[in-house]
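Here the complex is missing one protein chain, while the rest keep their positions.
What follows is chain A.
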Amino acid sequence: MSILRKALTTAALATALIATGAHAETKRIALVVKALGIGFFEAANKGAEEAAKELGDVEIIYTGPTDTTAEGQIEVINALIAQGVDAIAISANDPDAVAPALQKAMERGITVISWDSGVAKEGRQMHLNPSSSALIGNTIIKLAADHMPEGGDVAILSATSTSTNQNIWIEEATKVLPNYPGINLVATVYGDDLADKSYREAQGLIQTYPNLKAIIAPTTVGILAASQAVTDAGKIGAINVTGLGLPSEMAGAVESGATISFAIWNPIDLGYAATMLAYNISNGAKAEPGASIPMGRMGAATLDENNEAAMSDPFTYDKSNIEEFKSIF
């Protein structure tokens, strides 16, 4: 029994100590990720630490389950509620399943935001998207147009014809097409996000359109397959492959010149921005439609009617920075 009593007094003492300590200084912000050991999230943590350094009075708790399950994240959330952290910024494994646990966190006065992979509306105060469909649509066209000063034919290699994300991006891209005079979209084909089918579709484009100057693939599978097809056809320099890709997969294509540049969100910026938002909301910034909440060097997030915001244009990767990022994600 004496152990228990000792434990109780120690705990009480420690609680008192920590309570007064926390009151005086640091905000504890938990960055909850889908699973530990994923390069993308490790990079986001780097950004969070950068934000913490800049803010000065912030302690980052970087945590997440071992594998990408909602149940694992709920255990993590319960532990964070128990510790009475000031804010939780989560990239959710399941938008709905974690919502009840996060609601409990909010009831106990914890600021909750989601980033990257969102949480259902009732389970968070705001969600930070890495980018918006309009920004992505514009970026993928711009990446191709920037390297075509005289204009010319471009084609899109997408995922499946029913992929929601890709279809919205392509729709946004065609909307801004008139802003790029001389750029001629000749075809949109679908590789179904399968490496071999994407490769064959890209081959088809190369053969069908001899004047093709660029292939735009807004999918990580497609861009990789297209750059391979261009390389194999000996068209490096004639056809530029661009779109959305992962630095680790695209490093070879950038090196060979099949891809001059491509885009994807920058996880460091994302972790940084999420931390800034969590900090500011926890310090009293109101997360409501129309509100503009500052996020340090990333500008400010403007919330839409669903309390969602877009961080920025996708980040462009080329020869100058691919070495740095290819080991990250």
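Note that in this section a residue touches a chain if its C-beta (ideal position, glycine included) is under 8 Å from a C-beta of that chain, and two chains touch if they have at least 3 such contacts; residues count from 1.
Note that in this section contacts and distances are computed from a predicted model.
K.L.:
There's a gap in the complex where one chain should be. From "NADH-quinone oxidoreductase", "Response regulator", "Autoinducer 2 import system permease protein LsrD" or "Paraquat-inducible protein B", what does UniProt name that chain?
P.N.:
The correct option from "NADH-quinone oxidoreductase", "Response regulator", "Autoinducer 2 import system permease protein LsrD" or "Paraquat-inducible protein B" is "Autoinducer 2 import system permease protein LsrD", the UniProt name of the unshown chain.
K.L.:
Pick from A:D57, A:D96 or A:E323: which residue touches the chain that isn't shown?
P.N.:
Looking across A:D57, A:D96 or A:E323, the contact with the absent chain belongs to A:D96.
K.L.:
Which one touches the absent chain: A:I29, A:A120, A:V254 or A:I268?
P.N.:
Among A:I29, A:A120, A:V254 or A:I268, only A:A120 touches the chain that is not shown.
K.L.:
Out of A:I81, A:V189 or A:I239, point to the residue that touches the absent chain in the complete complex.
P.N.:
Residue touching the absent chain, from the options given: A:I81.
K.L.:
Please identify, in ascending order, the residues of chain A that touch the omitted chain?
P.N.:
The missing chain touches chain A at positions 3-4, 7-8, 10-11, 14-15, 17-18, 35-37, 61, 63-67, 69-72, 74-76, 78-84, 94-97, 99-100, 120.
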